[in-house]
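The complex appears here without one of its protein chains, the remainder shown in place.
Just so it is clear, A, B, C, D, E and F label the chains in written order, and each chain counts residues from 1 on its own.
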Amino acid sequence: MGEYLTLLFATIFVNNMVLSRFLGLCPFMGVSKKLEPAIGMGLATAFVLTLASVCSYLANEYLLQPFGLEYLKTVTFILVIAVIVQGTEMVLRKTSPLLHSVLGIYLPLITTNCAVLGIALLNVQEDNNFVRSALYGFGGATGFTLVMVLFASIRERLELADVPESFRGAPIALMTAGLMSVAFMGFAGMA
Amino acid sequence: MSDNVYGDIVTNGLWTNNQALVALLGLCPLLAVSSTAINGLGLGVATMATLTLTNLIVASIRRWILQEIRIPMFVIIIACVVTAIELLMNAHLHDLYRVLGIFVPLIVTNCAIIGRAEAFASKNNVVRSTLDGLVMGLGFALVLVFLGIIREILGYGTIFRGAELMLGPWASDLTITLASNYDGLLLAILPPGAFMALAVIIALKNKIDRVQQRRSANAVSVAVPLQSSRA
Amino acid sequence: MNKLWRFNGGVKLSGFKSLSNAAGVKRPPLPKRLYLPLQQHIGAPAEALVEVGDKVYKGQLIAASSSFISAPVHASSSGTVVELKKHIIAHPSGIAEDCIVIETDGKDEWHSSISALSNPDALDLDELRSRISEAGVVGLGGAVFPSGAKLKPTRSIDTLVINGAECEPYITCDDRLMRTRPREIIRGLLLLRRLVNPTECIIAVEDNKPEAVQHLRRAIDELKSEGIGSVSTVRVVAVPTLFPAGGEKQLIKVLTGKAVPQRGLPYEVGVVCLNVGTTAAVYDAIYEGKPLISRLVTITGPNVKHAANYEVPIGTPVQHMLDIAGADDTGGGEQNRLIMGGPMMGHVLPNAQVPVVKATNCILVEPKADVVPTTAMPCIRCGSCADVCPMHLLPQQLYWHARGKAFDKLDHHNLADCIECGCCAVACPSKIPLVHYFRFAKTEKKEFDAKAIFADQSRVRMQIREARIAQRERELEERKAKRKADRLKKKKAKAAAAAASANASVDDQDQASNGVSV
Amino acid sequence: MIEEQALVIAVEKGAVVVQTQRASTCGSCATKQGCGTSALAKGMGKGYTELRVVSDLDVNVGDTVILAIDESSLLKGAVFVYLLPLIAMILGGITGDYCANLFALNSEWLSIVFGVAGLVGSLLLIRLNPYAHRFQQQIQPRMVCRKY
Amino acid sequence: MSDNASTSQATSPFVPSSTSVGAVMRKVIYALIPGVVLYMILFGWGIVINIILASVSALLFEAIMLMVRGRPLRMFLFDGSAVVTAILLTLALPPMLSWWIPVLGSFFAIVVAKHLYGGLGYNPFNPAMMAYAILLVSFPLQLSLWAGPLDLIAQPLTFVETLNYSLFHQLPGAMAFDSLTAATPLDYLRTQVGLGQTVEAITRAPIFGLLGGQGMEWVNSAFLLGGLWLLYMRIISWHIPVAVLASIGSISGLAYFLDPAVFANPSVHLWGGASILCAFFIATDPITASTTPLGRIIYGLGIGGLTFAIRTWGGYPDGVAFAVLLMGLVVPLLDHYTVPKVFGARTDRGNQ
Amino acid sequence: MAISSEHKGMVVAGWLLAVSALLGTGLLAVVNQHSEPYIAENERIMLLRSLNEVVPIESYDNEILEDQMMVLAPEYLGSKKASIVYRARKAGKPVAVVLTVVAPNGYSGPIVLLVGIDYSGDITGVRVVKHRETPGLGDAIEIERSDWIERFTGKSRRNPGRAGWKVKRDGGEFDQLTGATITPRAVVAAVSGALEYFEHNRDNLFISNAEIQARDEEAKGLQQ
Partner (left out) sequence: MSVLLLTALALAFGVFLGFVAIKFRVEGDPIVEKIDTLLPQTQCGQCGYPGCRPYAEAIASEEAEINQCPPGGEAGVQALAELLGKEPMPLNPDNGVAEEGPAMLALIDEETCIGCTKCVQICPVDAISGAPGFMHTVLDVYCTGCELCLPPLCPVDDCIIMVPVEANIRTWKWSNPEAVGAVL
């Protein structure tokens, strides 16, 4: 259990997906202008990412490797992800139409989120097993959500700040991400 | 205007609609592998190749793609192209491949690529699409290299360190050392430095654009009564 | 029994009350003209009942109230109606609104209907209430809410609070009123008590007005000795001097410990609260039969020679009062800034020609030279403003979102609950005009909502119109088609008739097919 | 309070059927044309969701109305739908792992089976559980007003 | 609208505010003085040189940025906030440094963390702490060499010698830099725990002094005094300092109670590092802290907890700066979710 | 009616995707065919290169990559997992081994080292494979950052002797890094541990694979 908690802590804070692994930056920059969408995107990503992490692990371990097809992992993973996204969309629409209409818009965006593919590939690289894959995905996604929500809340505050003209918009957002990354270095060495 | 189409494609890709600076797409590889100029160059070239090839393929088969499933089709095409490039890099540029890590396969999810396929290649002819892919890729690669150069200078005090990774052992002479006993501003090569450097580059671009805009506005204002141009 | 509570925040201010509270109430000479705005209260404007040229008498009804929440206007002196026109009124906007202008004849003749009531205590409650309303009594504590409407509580009342706190600096009109007419105030209170039937009555006075407390207590004793036993349940309570102790919600908290619900009214916690001036006006309306045609106004300020309280007929131009009080006007009136109300909650008058209205409790004359222009700095989020906010709001957040006109956020931070007391702005080290921002945001929001409703209306009207046009077109089309078909039919019929002679059976078939196609 | 616009497509007694509409995709696109994300959202994301809302507001087919749900209950709902299955899956996997260790099995099939069981089980739970039903009711939106 | 209208737009209150930003910042500086003076007496001249370098350069950067951005110079340059930032930054740095480190720190604090965000009032991150964190990750070597307390050092430097070191990196004669330095208590604790020693044994070392740090304990006590004065002057509210100290104290107390061999005693945590300075001067930075009462308490508790965690398990000997920065990230959310109930708030607001 | 046309579209779409996937994978199969050998060779070279940094290439002549065995010695080698040992031989005679050693107590986490030790117990080279020490401080143990790690070459159990296997601050022989004592301390301890392990197991470490197999079989035989 301790090992799992450490893994979770490490993926959420120490090796934060966005701030130290550089994954999922496009939605991080794109869907963080307002708080609510950021929460929605974060939750949706958490779901898909964890599932994708597990499924691509299974696909790799029990389909590709036995047949020596590792070189197809990128293609396979991206298809797995696309299918998971679509499946989630369908299930969500059936079980909770309202959530679907409020949060469902973020689902298709996730397919091109390199975090999802990145985690799947890192799983292979780090030789994770089933449980570790799940935790790896979950932790990474939680870290992603956390950072994105914080980032969005700060960006909302920046909207009215007297930022120098050239820095308005993307530059100050990136600068903020950089400074957040400095702050997150405080977790260094903790796992 | 048609003779200008190619010119437009070029300025669009390199400046006005630069994928990295304006559209803010493909940020992950941009920030992750730009700690040195050579790394940036390596991934930039790979991305450029992918963009060009996918645009070419998509444009040439665009007539046969079923509208409803065009997106999954694009995804498959891109994934295959990237995998091919990945395999070739692994075979022939192994050292560089190792440095770039998972960011080579991650070109698949570089939003810019599917974006160009959808927005340009599926609507234009092969020549234009290929040019568009090439130029968009070049625009991306240039930013990557530029960012790499800045971070490398600040962080290591060198330019083109590790050129041998890409070009073979002879290229280690290409490395230019600007300050030999330079401690290095570690920040520049750490994650925060990547964000901050890109922030400064984009701010610079904004500034240049604004200055240019003001200049052209001034030029126009001779003819037209001045309008308050508060963007 | 005598326990007092505290409200959150508040600021201690220098009172500057001695400037004007030394002298007794003065009665100024009549102005040449009176300007009586039709709207001097919250609610719908009154409707004028007089025409230009009409002769009017003091106390005569000249504009009637138009709905439940509204108040009538009475002539404050005798004379002739010379104009019905828009005149700039005492409002921060400087906008002109409808006024009845009376040229006074100097006789100050009462209207024949005005006479003291022989036995007011015999009036039944409804009549009492309607007399108060008909007398044009509105809240004189600042909000000018028609008092009649307030005196019809829908639940049982525990406490009747008479607000004599007068927490604003400079203002002393309530102080003076309590000193000069304590008996009337208490008898007015007793009338109100009949109306709302509370278990206890409290007259609250800030403890910086000991004389007023004394006078009131003495009056109670007198009345008691005169055999009005019910007076014994009336208490005069001195509350700590802390702005805005006079605010209704704060005062109720201090006196009873109860919090008036958010966006609710005092009666929801069993309290009715009226100003002492209002109470005196109720007395006048019932016992003397006099409508509300004058009020006490404090004219004060560093450059006013005879700073004091004046009994001013409603409608008197402010300039008239300044002349009488001897305000320094060496600059032709330009060198002074005129504030109606106190320095915390009042507003600048657009000019000195505006008339005194029912809400005018004070004219504060400040030399413009004394006004130090300050530039605001950015908010440093120090929280001093929140510390002093009596409503537990977060002024710094409200300010931030007011700048961005983020209406949903303003709602989240309860902008609507701000009573505009000004404590936050006084406490702010960055000297941000916070209250100005809140007022701005409130009116912006109002306009935004109004625009949204108007846009919706327009959309619907547009849709209706389009539907109508489409309908008409369809009808037109149909008619045209029908006409065409008819014509065709006729033609065919003609042809058929021509052919009928040749072949009758073909004709039948033709008819049938025609019938189907129509 | 999160507000959503919806279009009334049918009026029943005491209830209306509305179609909610999706807002923009993502904010990243300074230039929408170049963005793969928006391309994807367009190509794969589907527009409408229909739902029934209990309401006695006087509305007609074709009206736009505002639906509102409490932010916190929506959040709860989202956690319920998105996170519960994941946590169930992970806990299932860990249990499986633990059991495998207990019986000294050198294979992760047990944890896979347990994990999948957790996932599927919790999904079914969400669908079948009476509490979940009540919960679904709770996150039913209210129709607050006609859109002006 | 008419001219009249615009003149009457000035709105109440017409009572001028009694304080100003400058007055607030000046009081903070006064409150820091006793601690700084003690620091100088106990640890040598370095701190003075650094404060001067940092303040002058901070004012310079402030002036340059104000000019570049076209903002009024006078009003902002003399509001004192840049000096507060500079002093707090310097207090976080080791006292013996090359001149360019405090100057670079001022650059990051004033230009990057403050003015890129719009200057006074708009910066979401604590400038002093951000600058310190950036310096720490960029120059870990220089920033981990601390001058020891003078009474543990054989031959203290004079002012001129210190200045000479700062500007030219020269030490008198054959003196080695190492002889001037000593690990800070928390650093020593970390490294020794890493060696497997018990905390009890470690904290008997001379640098731990009476309460948790030779010399440092007096400096911190002076800061405590200054902080209490600020509280009394109502420049800061009690929520943050109490929350920070309470959480550091109670968490470390609990840990110490559970296993005194592994965890240091609470007084080391409170007096050995920057806890007190943080509680009264850094975490209370109004601009980057939460503004609601409940938010401030959570913010303070979070800082305390993170500080303890980073000190105990993290990669840095003292976690104060990172704790402040990390909790700073949460401030907008705290502000949003801890809006106090309005006076007279109804319990259910749903039906209105 | 609508359903059936929808169905048809679906199937067509499915086939189209399937065909394109097939084409794509076919293409990839070809590319893979081409690059597979190169990749394998690259990986071999990479490994060889790092081994050669700790064992000079001219000192051995066997296929060092093939000559490997697994060992598990947590108390000496610091890792709870079995790790690979490569053996260098010249003309069949044992020359050196390359051990993977983990220094568990680095400043921020474990440090993984390759340690080459020749048959006589002298170190032929040490390299850091993986670490998370502070950039700019602890990372001077990397060969790219400083030559500190080279100091180990030629040292052995007796040179400098038990007391010397410490950093200078602790009274030993090895320089500490300025401002970072923990990292070198951990590395020194780990290398020392590796030497000790080598001393105890030298002959076992050089058993050839054939011998191991033989021994295994023997054991099996015994069991039966």
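Keep in mind that, in the parts below, a residue touches a chain if its C-beta (ideal position, glycine included) is under 8 Å from a C-beta of that chain, and two chains touch if they have at least 3 such contacts.
None of the values given here were measured: they were computed from a predicted structure.
Undergrad: Looking at C:Val25, C:Ala64, C:Leu84 or C:Ala376, which residue reaches the missing chain?
TA: The missing chain is touched by C:Ala376.
Undergrad: State which residues belonging to chain C touch the missing partner chain.
TA: Listed in rising order, the touching residues are 39, 89, 91-93, 95, 97, 375-378, 403, 432-433, 436-437, 439-440, 442-444, 446-447, 450-451, 454-459, 461-462, 464-465.
Undergrad: By the contact definition given up top, give the residues of chain A that touch the hidden chain.
TA: Within chain A, the residues touching the omitted chain are 30, 33, 63, 67-69, 72, 76, 79, 82-83, 86, 89-90, 162, 169.
Undergrad: List the chain D residues touching the unshown chain?
TA: 5, 7, 21-30, 32, 42-48, 64, 147
We adopt the following convention: only the chains that are shown with their structure count from here on.
Undergrad: For chain D and chain E, what is the smallest step count along a path of chains that touch one another?
TA: Step count on the best path from chain D to chain E: 2.
Undergrad: Counting only C-alpha atoms to place each centre, which chain is farthest from chain E?
TA: Result for the farthest chain: C.
Undergrad: From the centre of chain A, which chain's CA centre is farthest?
TA: Centre of mass proxy via C-alpha means gives C as farthest from chain A.
Undergrad: Can you work out the whole-Å distance between the CA centroids of chain A and chain B?
TA: 23
Undergrad: As a quick test, compute the distance in whole Å between the mean CA positions of chain E and chain F.
TA: Between these chains, centre-to-centre, one finds 44 Å.
Undergrad: Give me the residue numbers in chain D that touch at least two other chains, ranges are fine.
TA: In chain D, residues 28-29, 36-37, 40, 43-44 touch at least two other chains, as defined above.
Undergrad: Multi-chain contacts only, two chains or more: what residues does chain A have there?
TA: 26, 29-30, 71-72, 75, 79, 111-112, 162, 167, 172, 175, 179, 182, 185, 188-189
Undergrad: Given the complex with chain A, which residues does chain C contribute to the contact?
TA: 378, 400, 403-404
Undergrad: Show me the residue ranges of chain A that touch chain E in the complex, using the header's touch definition.
TA: 35, 149-150, 153-154, 156-158, 161-164, 167, 172, 175-176, 179-180, 182-190
Undergrad: Touching chain C in the complex: which residues of chain A?
TA: 159-160, 162
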